[in-house]
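Here the complex is missing a single protein chain, while all its other protein chains stay put.
Read from first to last, the chains carry the letters A, B and C; within each, the first residue is number 1.
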Amino acid sequence: MLQAFLDMERRSYWLDSEVFRHSLKAFIGGQDMADKESLFADLVTASRILANEGICDAFGHISIRNPQNPERFFLARAVAPELVTRDDIMEFELDGTPLNDDRKPFLERFIHGSLLEMREDVNSVVHSHSRGVIPFGVTGTPLRPLLHSCGVLGKDIPVWDAGDAFGDTNLLIGNIAMGRDFAASLGAGRAALMRGHGSTVVGRSIREAVYTAVYLDVNAQLQAVSMQMGPVKFLTDGEISLIQSRLADAKPGEGYDRAWQYWARRAGIAAGDPVP
Amino acid sequence: MLQAFLDMERRSYWLDSEVFRHSLKAFIGGQDMADKESLFADLVTASRILANEGICDAFGHISIRNPQNPERFFLARAVAPELVTRDDIMEFELDGTPLNDDRKPFLERFIHGSLLEMREDVNSVVHSHSRGVIPFGVTGTPLRPLLHSCGVLGKDIPVWDAGDAFGDTNLLIGNIAMGRDFAASLGAGRAALMRGHGSTVVGRSIREAVYTAVYLDVNAQLQAVSMQMGPVKFLTDGEISLIQSRLADAKPGEGYDRAWQYWARRAGIAAGDPVP
Amino acid sequence: MLQAFLDMERRSYWLDSEVFRHSLKAFIGGQDMADKESLFADLVTASRILANEGICDAFGHISIRNPQNPERFFLARAVAPELVTRDDIMEFELDGTPLNDDRKPFLERFIHGSLLEMREDVNSVVHSHSRGVIPFGVTGTPLRPLLHSCGVLGKDIPVWDAGDAFGDTNLLIGNIAMGRDFAASLGAGRAALMRGHGSTVVGRSIREAVYTAVYLDVNAQLQAVSMQMGPVKFLTDGEISLIQSRLADAKPGEGYDRAWQYWARRAGIAAGDPVP
Partner (left out) sequence: MLQAFLDMERRSYWLDSEVFRHSLKAFIGGQDMADKESLFADLVTASRILANEGICDAFGHISIRNPQNPERFFLARAVAPELVTRDDIMEFELDGTPLNDDRKPFLERFIHGSLLEMREDVNSVVHSHSRGVIPFGVTGTPLRPLLHSCGVLGKDIPVWDAGDAFGDTNLLIGNIAMGRDFAASLGAGRAALMRGHGSTVVGRSIREAVYTAVYLDVNAQLQAVSMQMGPVKFLTDGEISLIQSRLADAKPGEGYDRAWQYWARRAGIAAGDPVP
């Protein structure tokens, strides 16, 4: 009974929402709507996980490619990640143009668009200023995975400096040209740092992107402490490769999924709960 | 209905309050009262944000210039920032004299008065002992912005030492002479450290002052870690200037405002909530 | 009345549970069932303590030997430690084979099985990736107890490197051969580190294992800071020996027991509360 009521409430919420009106034409019929409902629930959950795990503070954002139309992506309007609700989600072209939506978008939506444009294998992007990572960007100290759960980061984590190609800026990626320049620096990688600004990670799925963002910061914190003690034994190339294979083949309850269930609960969204 | 009730409650609370009686003569008519109501709500919210974000502990305070009379300012009575309520707010002359109020004021109200006296562009001051900043004051290590969200701090962050002009003291700024000496060291800046004591930041608005106080501590923590790794690339003068321009031109939902909404919610005061 | 109702509820919960059906044959009569009930409550509580104290995040696990059959042990199915409930507990042979249970087990159950196999004195094993410890594993810096509450760790805390015997792996202990190789490195010790992976501790009781896991991380954090200051005076062998004697002889309210009561309350499980 309660579940039926909640479902009904969600549905009517959905029908009344601005998001629904803005993007109805992209979806036809009940199944698609259910898929989108689930996709948006994941995006809201991811946003709150990133806030709750200290990856985002008032700033930072996560996007997901529109599975119905790979030339578009979803991203919340400009609001702190912890406050994102389903109704805040907007849709964008890959060049950052919002779709029939005059709400205020995130300035840095170009990070998402240019990465989704360049990388067909990528479906979700997290941009944050997570604090453990910043010291590596401003000192140019190479960040490399040293813990098995950080093998997801890959061997090379480049540092991009806005000043190299654009001189003095406010450091924000405020147009598609800067976005594409940054994307090129990431190449086929999983994570890249932005000097004096933050970092960005990509994932094939929203769960992979969130996991990568969290463990990028964990690795950075651990590496900072380890380097004070002496030379660090980082993961070998073979270890990184085997760790990534295992994650790619993970079943429900393993890897990304186990972490997601845990983080979602910590963020106040238990499995089966209605998502805000 | 609920809102009407809350509004009514607020109004009657207001009419009964000591603060109202103390400062009624400075305000005439309904609009001013509504403005003051909103100003005091912001001051209480700011105080609780600073406590919740770890900038203040039992000590520290934030002031706001009286927009009706720039020769006066508002500041809570002597109470821990997390416990401040609307009824705790007192009004002061710029020399630190309380207006018809015999409650116990903060000893260090002179920090606020002397900065508001010297700097016409400043409307809000935060003084704290936030812990990330202390090591820079006691070692004289120059603190400089290295992260785009810390560009607000400006290029130079002086360290003031009470001992230079006043010899051995209890380090507190307990009179207007010390306040003015400290204010002179800040000059046209945004933030200054006090050796063995803490730091003080100024803002054109209460939101700017809170944002600056939070990111001063963030920058200090990040710089302490970064300096262990090697030479740090700080923001360039051009970057600082462009970041400050953007913040000054920010629209609702950007910069100070987005952070404020987020921090207020974390401190238990969601948008639209009655403020304690 | 309430207690009677709760007891009844627990009992019927128990009778309906999968765990009960899976392991009924190992237990005969009412007393054994009560013992098992209490054992499982401890295992759930321990799991939540390890999560709440930051020893486990989404990953890590704790086991307990079956007191009715020392050739078997109990361990939750593959789920984040903070989410473990009584119904998640599975039973295993020492070689890691689950008993009539087709739920997904933790891959690394072989750590538990091989230690319980090699060490008759051990009844509980904790495996975690607790963060304070990682830097010691990747730098080979010897971790040694420096605080009286860390005397439980013993004098020697070896670092095991999966690569030494197995070359490139995903670093996880995914079979009994790796488990036994790791167990051999621990020898008669209390704790061992795994390079690029985490650490494992053992205890004669579940309380001892939890206590050892928590204070292993505390010692690591303290040693990292201390080593920056200068040469560290670690506990002497005589001190370690006297501390361990005291812990072994501790009465209710001392040592492991006092810590357990405190950690359980912090994890949301007060004495006498029904365990999830």
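Note that in this section a residue touches a chain if its C-beta (ideal position, glycine included) is under 8 Å from a C-beta of that chain, and two chains touch if they have at least 3 such contacts.
Just so it is clear, the model here is predicted, and its values are computed rather than measured.
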Visible contact partners (per top-of-document touch definition) of the missing chain: B, C
Contacting the left-out chain in the complete assembly, out of B:112, B:144 or B:195: B:195
Chain B, residues in touch with the chain not shown (by the definition above): 57-59, 77-80, 82-83, 104, 107, 129, 131, 134-136, 138-141, 163, 167-172, 195-197, 224, 227-228
Residues of chain C (touch criterion as defined above) contacting the omitted chain: 146-149, 151, 218, 221-222, 225-226, 228-236, 238-239, 241-243, 245-246, 251-254, 258-259, 261-263, 265-266
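Going forward, only the chains that are shown with their structure count from here on.
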Centroid-based (C-alpha) most distant chain relative to chain C: B
Distance from the mean Cα position of chain B to that of chain A, given in whole angstrom: 33
Centre-to-centre distance between chain C and chain B (centres being mean Cα positions), rounded to whole Å: 47
Overlap residues in chain B, where contacts from two or more other chains coincide: none
